[in-house]
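And now, chain A:
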Amino acid sequence: MDVAMTADAAVSVRDLDIAYGGATVVKSLSLDIAPGEFLVLLGPSGCGKSTLLNAIAGLIDIADGEIWIAGNNVTWAEPSQRGIGMVFQSYALYPRMTVERNLSFGLRVAGLPKAEIETRVAKAAALLHLGPLLKRRPSELSGGQRQRVAIGRALVRDVDVFLFDEPLSNLDAKLRNELRVEIKKLHQQLGNTMVYVTHDQVEALTLADRIAVMQGGVIQQLASPAEIYHRPVNRFVAGFIGAPAMNFLEGRLDLTHGPVFVAGNQRLDLGRYPFTAPPAEGPATLGFRPEHVALAAAPGAPVLPATVSVVEPMGADAVIWAEHDGWPFSIRIMSEVTVAPGDILAVGLDVARASLFGADGMRL
Partner candidate 1 sequence: MAAPQNPRGPRPAGVTVGRVGLYGFLAISAAFFLLPAYVMVVTSLKSMDEIRLGAIFAWPAHFDLSAWLTAWSGACTGLTCNGIGVGFWNSVKITVLSVAFSVIIGAINGYALSFWRPAGAKIVFGLLMLGAFLPFQIFIYPLVRGFAAIGIADSLAGIVLVHVLFGLPLVTLLFRNYYAAIPVELFKAARVDGAGFWRIFLEVILPMSTPMVVVASIFQTTGIWNDFLFGLVFAGRDNLPMTVQLNNIVNTTTGERFYNVNMAATMLAAAVPLVIYFVSGRWFVRGIAAGAVKG
Partner candidate 2 sequence: MTRLTKALLCCSALLIASSAHADDKLPAEVMHSWTSGGEAAAVKVIVDAFNARGGEWSDASIAGFESANAAYTSRILSGNPPTARSVIFGLDQRELMEQGLLNYVDAVAAAGKWSDAVPANLYATLGYDGHIYLAPISMHGESWMFYSKPVFEKAGIAAEPASWDEFFADMDKIKAAGLVPIAWGGQAWQELKVFNAILLSQLGVEGFGKAYAGDEATIKSDGFKKTVEIFGKMRDYVDPSAAGRNWNDATAMVISGKAGVQFMGDWAKGEFINAGKTLGTDYGCALAPGSDGMVIIGDAMAFPKTGKAEQDKAQALLAEVIMDPKIQVEFAKKKGSFPVRKDVDTSSLDACAQKGVAMLAAGKVAPEHAIIISPAKGGAVTDLIGEFWANPAMTGDEVVEKFAAAVTEG
């Protein structure tokens, strides 16, 4: 890891180990987050993303490693001394305090002057439209309002780094979308560093400057949403990101006459595939996004006959579930195209935009 770069980072995690009762949950993890960056930690449940966030917050014991925030080594600092604000999935509002007192609790603990507390609370309340709710108790608020209060509580702390632990998971779909936009706006307005944990890829893709996809306590890929979506580094990332999921075709790589992917009796020419390294023969998996399957033969692309089994209209577009030679896959099309179950389509695969993975699951 480049030390010079770490010194500039808003949050820097170095060689972090976290263990519970003998089991290592996070193993020598390093991560740098730039000032003002919106970083999303994404992964399935149990991948260690929340653990990592809690470690950054100082809420759990780490076994080894260091954590730096804003150029300070805060590995052993109290959560409150780290210059962070945190928002939790269950809101974690203090049930016996009014919204106002919830917001001001941390400031009161810190012993700030009353006027200063009032200013900050008022500012946060204005920003989050909490003004009319200040005298209420959490039990008198809706889920969305509660989460806004929770965000406000992080806001008033006037810190450089915000930590979000699945903040929208307890909300219904509509509220989730609204609040997601609000968080994005907030980030644009404040320009703070935000570290955001979620298992929802839509949140990740829409909010993040960079996404860290985690699995088994290890960051699988750390890159921009576009990079992650289009050029996943391994099968796990490829399969985890995207809905419907990426289609995988099992086969082998044949280099006899230039790179060719062989699956059953189909031979797909990989001449246009951008290999990251010189390819080697052997078993391989070819992955296609549903939208990269065309209903007509694309120029220079291999064509497959496929039978339609289910059509899912989704408004703007539609997903077709089809099958070729026992291989089920999905296709995303514009909804104007009418297709019915039973139709036989000729589909073309855009090899240039596909992802090829070797036997070890790594991108080729």
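The candidates were selected such that all candidates are chains of the complex that A comes from, given by their letters.
One rule holds in what follows: a contact is a pair of C-beta atoms (placed from the backbone, for glycine too) under 8 Å apart; a residue touches a chain by one contact, two chains touch by 3 or more; residues count from 1.
These numbers were taken from a predicted model, which means no experiment stands behind them.
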| item | value |
| --- | --- |
| Neighbour of chain A by the touch rule, complex-wide, chosen among 1 or 2 | 1 |
| Complex interface listing, chain A residues touching candidate 1 | 54, 57-59, 78-81, 84-86, 88-97, 105-106, 109-110, 150, 153-154, 157, 165 |
